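Structure below; questions to follow.
Yeah, one chain of the complex is gone here, protein chain that is, but the others are all in their spots.
Then we have chain A:
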Amino acid sequence: MDFNTKFTPHTWPDHPEQATMEGKNKVVGFWIFLACEVVLFASLFATYLALKNKGPAGMEFTTQSLFELPLAFAMTMLLLTSSLTSVYAIYHMRNFNFKAMQTWLGITVLLGLGFLGLEIYEFNHYVGLGFTFNQSAFSTSFYSLVGTHGFHVTLGLVWITTLMLRNAKRGLNLYNAPKFFVAALYWHFIDVVWVFIFTVVYLMGVIG
């Protein structure tokens, strides 16, 4: 199928993201990329678990003294909701409803920004307590794990925003549909990683 074909909701394919060879490659390739990201985060999680609460002799910071569940809960809610709104966006993408897709993507970005703001506040708060990146093995591994996730969130926000701006004037076609789709996949992945961070770092840190 040609990229320049103009579509109506009736002629729009059921799975526009995989209607072209390029799109199919992109989706398969992106799933494989995510598999590799899983291993990347697994390495960071393993390191964090090995170095949790470890520091120079007499270090007073522990997961119990540092982390607060209400903040982590609020961040979790923001990010989980943003995953839901990105599902709505892809639902509208498949129905050839460009405006609704853009709206839901916009909400996704706002929720993501909210999450990022809280994360920056949280890191800033810890640094204020003296829990800096260089303070201990615990702090280095914590900032590396959670910071890598935060970096992924930032990249995702830049990515989705760029896509929205770039395609604002021309609407949906078979060239950009796979791009929106994989960006949404990426956003879900970020969300799944956060679920593990919430469990392993915050829940197990405060309760376990």
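By definition in this document, contacts are C-beta pairs under 8 Å (C-beta built on N, C-alpha and C of every residue); 3 or more make two chains touch, one makes a residue touch a chain; residues count from 1.
By our rule, contacts and distances are computed from a predicted model.
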| item | value |
| --- | --- |
| Missing subunit (named according to UniProt) among the choices "Secreted protein", "RNA polymerase sigma factor", "Cytochrome c oxidase subunit 1" or "ABC transporter permease" | "Cytochrome c oxidase subunit 1" |
| Option touching the unshown chain, where A:P9, A:P56, A:P70 or A:G128 are the choices | A:P56 |
| Option touching the unshown chain, where A:T81, A:N97 or A:S144 are the choices | A:S144 |
| Hidden partner interface residues of chain A, rising order | 3, 21, 24-25, 28-29, 32-33, 35-37, 39-40, 43-44, 46-47, 50-51, 54-56, 59, 133-141, 144, 158-159, 162-163, 166, 175 |
